[in-house]
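Yeah, one chain of the complex is gone here, protein chain that is, but the others are all in their spots.
After this line comes subunit A, so read on.
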Amino acid sequence: MNLAAGHPGFLSPTGVEIVFVLVGLATLGAALVTVTTKRLVHAALWLVAALGGVAVEYLLLTAEFIAWVQVLIYVGSVVVLLLFGLMLTKAPIVPPITRDDPSYAEVRAQATADADSGNRWIALAVALAAAATLVTVVVDAFRSTWIDLDESVAGSAKVTGVALFRHWVLPFEALSVLLLAALVGAIVLSKRRKGGER
């Protein structure tokens, strides 16, 4: 704590920090359910909660424009696309079942086999090792740095627009070409072949 002598307290209980931590916990929980649930559609819906939580974090970091872009593109279109993909590939649907049902264990095993691959425990070990390493390094590196959120809004639509169209015009236009290429590519990929079976 001596490092923090000239700074605000390490856990200075400002409202923004408390809200940030609470929303962060909710986001993390939603993300965990997304990657562990056996029901695929539920995973997509929990992903909405996780991405919405990240949008709220952007708002708390005063990046307003990014937050609304996140809501519009991720929650609005990406999750809808994912739900369409789940439906079109006939993702297995787990029947609603209670714990008392005699076939509960069987249904649960089938759902687990459908959703998770065999190397789940290796994946868990890798993820835990990565989390431990990253959190250790990050906490150690940024122990005594504070974000000053009081001065001005860092990411209002005006500020972001000025930065985007004054300094980042060329990447922006290149990105539009990339989006066009992705559009054409998706159409070509999903077009039915003329002479073939479909």
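By our rule, a contact is a pair of C-beta atoms (placed from the backbone, for glycine too) under 8 Å apart; a residue touches a chain by one contact, two chains touch by 3 or more; residues count from 1.
Quick note on the criterion: contacts and distances are computed from a predicted model.
Novice: Out of "FAS1-like dehydratase domain-containing protein", "GntR family transcriptional regulator", "Phosphoenolpyruvate--protein phosphotransferase" or "NADH-quinone oxidoreductase subunit K", which one is the UniProt protein name for the chain not included here?
Specialist: Options "FAS1-like dehydratase domain-containing protein", "GntR family transcriptional regulator", "Phosphoenolpyruvate--protein phosphotransferase" or "NADH-quinone oxidoreductase subunit K" considered; the missing chain's recorded name is "NADH-quinone oxidoreductase subunit K".
Novice: Go through subunit A and note every residue touching the omitted chain.
Specialist: On the side of subunit A, residues 10-12, 14, 16-17, 20-21, 24, 27-28, 31-32, 34-35, 40, 43-44, 47, 50-51, 54, 57-58, 60-63, 65-66, 69-70, 73-74, 77-78, 81-82, 84-86, 88-91, 113-120, 122-124, 126-128, 130-131, 134-135, 138-139, 142-143, 145-149, 151, 154-155, 159-160, 163-164, 167-168, 171-172, 175, 178-179, 182-183, 185-186, 189-190, 193, 195-198 touch the unshown chain.
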